[in-house]
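As you look at this complex, bear in mind that one protein chain is not there, while each of the others sits in place.
Right after this comes subunit A.
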Amino acid sequence: MIRFILADLRRLWLGALVIVLLVALASALGVTVTLQERALRLGSARAADKFDLVIGAPGSDTQLVLSTVFLQPAALPLLPGEVLRRLAADARVAWVAPIGFGDSFFDNPIVGTTTTLLRETTPGLAAGRLFAAEGEAVVGAAVELPLGASIKPMHGLAGAGAHVHEALSYRVVGRLLPTATAWDRAILVPIQAVWHIHGLGLDEHDEAPAGHEHDESAGDQATDAGHEPVAQPAGSAGPAAVRADADGHAHAHLDAAAPLDESWRLTPPGLPALLVKPRSIADAYRLRQAYRNEHTLAVFPGEVLTRLYATLGDARRVLALVAGGAQALVAASLVLVTVLHVGQRRRQIGALRAFGAPRAAVFAIVWSELFALVGVGIGLGFAIGYGAARLIAAGFTAQSGVVLPVGFVAADLLSAGWLLGFAALLAALPAALAYRQSPAQALRG
């Protein structure tokens, strides 16, 4: 019987191939949607894993999460620097780190932060060391820059009306191990440098290295108007200086060798966001409560993401419906094709019966031929769907840095089982037709 079925399929190989491909593509569609949605959910949850509590200025909590967790470029309102200082002294806080955005180098965002954040949120360094002076940078695992490379930051993102901060550059001193998050694509620099580049200072004194004892209120002001414009040859790494650009915007030079101060003894300038690691879960809720007011916005990224997934879930349901519709169409066309096919084979089936083949054998032949095709198609569809999801995930990773873990779970086995069960029923229809057909009439026809 197997040989008969194989001979039959060999003879009708083109039709068989078309059926297999149709089924494969239809099931691949559903598989891709399922796998991709799951991968997106897992990947972004993983990306947000280290972000317990994020505090920013009042605005969109979604944007705050997208900007901090996924480093999506956006103009965030600034938070008063005083908040950082207060949090750093708060007993409920294990550590707090500022996150400053705005600059980029080609497609890689430049993020100003502290060594604390790098130590606490990354698995460590693959090469080199953490930054220790204003002019040093650490690159994420996916940044294609060697140690020692120099980075001239651009204000804004390349291609979006950005301009280069001409006169300053960072030197790459370390490379992080991969974190599978958007931060792998980031160039991480001292937040202090970002402040200085944008003319925001911890202090008012050009020559004074940070860490000097100061009047704490002095650094509170944004210093757009606080400096004398000083002409400075491009590329020089002289003392911090401010230069007016075409917009009348003030920009400062940073002192590449200036040591870092992460003690926040001076009130820092405004900040887009703060990452806070609370000491306990109870502390996390208390802190969120305390910083959810008209001046600050505190969010649990995990919570915001859950809300986003709900939206994503709706999109998935729509896509799943579309995929289901495609599968139903394929199923219907398969029924049509096989019923026609059985009609064409009336004589052959009649002859088999006339030669004494039991009806059950005829049923089994027709059923197994179709089921084998659909089964192979479904198997192939899972493979194609997996491949497609991997491709999409790879594209997503290349663009965002967030690694999407594409993988099957036990529930997929169940859905494959359902599909196969449905295929078994589907194949039974033409088989039943063949079963019921009178051999004498078939031979006459």
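Convention: contacts are C-beta pairs under 8 Å (C-beta built on N, C-alpha and C of every residue); 3 or more make two chains touch, one makes a residue touch a chain; residues count from 1.
Just so it is clear, contacts and distances are computed from a predicted model.
One subunit of the complex is not drawn; among "Putative ABC transport system ATP-binding protein", "ATP synthase subunit a", "GntR family transcriptional regulator" or "Amino acid/amide ABC transporter membrane protein 1 (HAAT family)", its UniProt record names it "Putative ABC transport system ATP-binding protein".
For the chain left out of this panel, the touching residue among A:Gln348, A:Ser368 or A:Ser415 is A:Gln348.
Among the residues A:Phe4, A:Phe396 or A:Phe422, only A:Phe4 touches the chain that is left out of the figure. Counting over the whole complex, subunit A has residues 1, 3-4, 6-8, 10-11, 347-348, 351-359, 361-362, 365, 438-440, 443-444 touching the chain that is not drawn.
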